[in-house]
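Here is the structure we will look at, set down as structure tokens.
For this view, one protein chain was removed and the others were kept in their places.
The chains carry the letters A and B, assigned in the order they are written, with residues numbered from 1 in each.
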Amino acid sequence: MASSSLPADAHGDATRRDFLMVASGAMAAVGTIATAWPFINNLNPAADTLALSSIEVSVKAIAVGQAVTVKWRGKPVFIRHRTATEIKEAEDVKLSDLPDPETDNARVTDTAKKVRPEWLIVVGVCTHLGCVPLGTKPGDPRGEYGGWFCPCHGSQYDTSGRIRKGPAPKNLVVPDYLFTTDTLVKIG
Amino acid sequence: MAPSHGAPPVFNNKLIAWIDHRLPIFTYIEKEYHTFPTPRNFNYFWNFGAIATVMLVLMIATGVVLAMNYTPNADLAFASVERIMRDVPSGWLIRYLHMTGASFFFAAVYIHVFRGLYYGSYKAPRELLWILGVIILLLMMATAFMGYVLPWGQMSFWGATVITNLFSAIPVIGDSIVTWLWGGFAIDNPTLNRFFALHYLLPFIIVAVVALHVVALHVHGSNNPLGIDPKGPQDTVPFHPYYTMKDGFGVTVFLIVYAGFVFFAPDALGNADNYIPANPLVTPNHIVPEWYLLPFYAILRAIPDKLGGVICMFGSIGLLFILPWLDTSRVRSCAFRPVYKWFVFLLAINMVLLGWCGANPPEGFFVPLARVCTAYYFFHFIVLLPILGKIERPLPLPPSIAEAVLKRKAG
Partner (left out) sequence: MPKKPIRKQALASVAAIAALCVGWAAVAAEDEPSLPSRHWGFQGPFGTYDRAAAQRGFQVYKDVCSACHSLNMLYYRNLTELGLTQDQVKGIAAEIQVPDINDDGQPIDRPARPSDHFKKPFPNELAAAAANNGKAPPDLSVIVKAREGGPDYIQALLAGYVPFDKLTPEQIKAASVTKDDNYNTYFPGHRIAMPPPLADDKVQYVDGTKATLGQEVSDVIEFLAWASEPHLEDRNRTGVRVILFLLAMAGLMYAVKRQVWADKH
């Protein structure tokens, strides 16, 4: 932008004017950003959404060999009470056989670093394109590896929820969870 | 007013030059908002157009963000507003900005209108500019009326009931029109839903009319406190930096007052009854609109006949459309109209008195007062303006703006 011409004796004035222009421009910029922030922050999750960001589930009623589905942050979460066979199967798998190598032990550790192999908690969303795999309800197909089977494109998960066959790239996600008592788990 | 530069501007920045060659926005900005010759003798009343524009942008920004969390359903609306106040991050701030912003938008526009009345800015060749402004005012009133219904408080519901019921005064088709407006047999969910849709739409129509308003302004340039046309470059200054900086200062001062209300008295301009959820079975003791609609509410109630009241209320604004032709004075600015200037102040006081009447129940001395003030309003425009313009002896006009400014500097 062309600036207005300066009077002849105004060299000092010109410097003062430049300083004032720069200072007020800078302050206006600060003010604009400070004003824009509440508008942008407004789109962040609200307090009522955040209050539901973790749930507490009682697992007392889930018998050995049974699994349930709960809703957490709008998504299904599978909680399976694994049998001894299922645990052994999961622990015996060679890491080199896994498309997404991960030990079973790492997948059944809560945020307090306590390992409970009998409880597998995974987010029930196939890591391929987001369908809900089958295998939680009795009578559901579980695929060749005894875990879960995704009907959309045939991904198959084992008894640790790890991907074994099919287009899914990653294991079923294990959310942060904490057993506050032996029968009460806080997810998220 | 021809621009003082004849040649189009040249841009050193290659990107800006590339864009400008294909879509001359930068040339436009340079011509209309940088070098644009503007009378050098503006007073601070001339800030209020810019202030009103800032408020319009603020209302749209806060409104869009509020709409992300508001639910336009009669059972959920009140609670959704409270959710915005409590749970949504910075929701309380956005809501208070929007709520108080409506009041300050109207305040700025009313001062802007007063400037127009006092300095004759509506007179030739700016008649269409003025008419566009009146259209903006009407759109603002419609937007504000519908917006006030959205929180679904007692005043939202009952204010809407009273005002929509007015249309039943129209002979023959009145009742059908009211049912059509309501989408039902009373103000209810269908009404709320359509008011929300229209409240979201109208501000963008206001933006379009404001654009036309500014384009019309730039054809002949701004009026000024002396009401005489600039005669050459000695009478004008380039818009930037003279008025960009002065407007910046004025906007900042206005924002201080605005912030004072937003942060320390957000409910001072409102009505406590609107924090009571709407109840169709219980009428509040006093139904009143927001302060900026009170004068027109008073005019409505001043006329004993229902249809007469409706006609006078809408007529009071309709009259503004023909103001340029009601005023017969050859002189624009009240600075040189020693008699009429007092009547403009009287009109302003009259509007405040009308507002006072509107805020109170139509009992006791408010009844005759509202009638006298309503009568004066119509007298001012229909009788006083045409007659006074012809018989008043104006003061001699200065030869030019520059001479008047220099004389003031010396004197």
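The working rule: a residue touches a chain if its C-beta (ideal position, glycine included) is under 8 Å from a C-beta of that chain, and two chains touch if they have at least 3 such contacts.
This is a predicted model, so every value here is computed, not measured.
Peer 1: Going by the stated contact criterion, tell me the shown chains that border the hidden chain.
Peer 2: A, B
Peer 1: Decide which residue listed in A:16, A:137, A:153 or A:170 touches the omitted chain of the complex.
Peer 2: Checking the options A:16, A:137, A:153 or A:170, the one contacting the hidden chain is A:16.
Peer 1: Which of A:24, A:83 or A:109 touches the chain that is not shown?
Peer 2: If we include the chain that is not displayed, A:24 is the one touching it.
Peer 1: Out of B:124, B:197, B:253 or B:339, which residue would touch the omitted chain in the full complex?
Peer 2: Final answer for the missing-chain contact: B:253.
Peer 1: For subunit A, enumerate the residues touching the unshown chain of the complex.
Peer 2: That gives, for subunit A, the contact residues 4, 7, 13, 16-17, 20-21, 23-24, 27-28, 31, 34, 47-48, 51-52, 56.
Peer 1: Under the stated touch rule, tell me which residues of subunit B contact the chain that is not displayed.
Peer 2: Touching the missing chain: residues 40, 43, 45, 79, 82-83, 85-86, 92-93, 96, 118, 225, 237, 241-242, 245-246, 248-249, 252-253, 255-256, 259-260, 262-264, 266-267, 272-273, 275-277, 285, 334-335, 341-342, 345, 348-349, 352-353, 356, 359-360, 395, 398, 404, 407-409, 411.
In the analysis below, only the chains that are shown with their structure count from here on.
Peer 1: Mind checking the centre-to-centre distance between subunit A and subunit B? Centres are C-alpha means, answer in whole Å.
Peer 2: 50
Peer 1: For the complex, give me every residue of subunit A touching subunit B.
Peer 2: That would be residues 1-4, 24, 28, 38-39, 41-49 of subunit A.
Peer 1: Going by the contact rule set out above, which residues of subunit B touch subunit A in the complex?
Peer 2: Interface residues on subunit B, with respect to subunit A: 9, 30, 34, 61-62, 65, 68-69, 83, 86-91, 93-94, 238, 240-241, 248.
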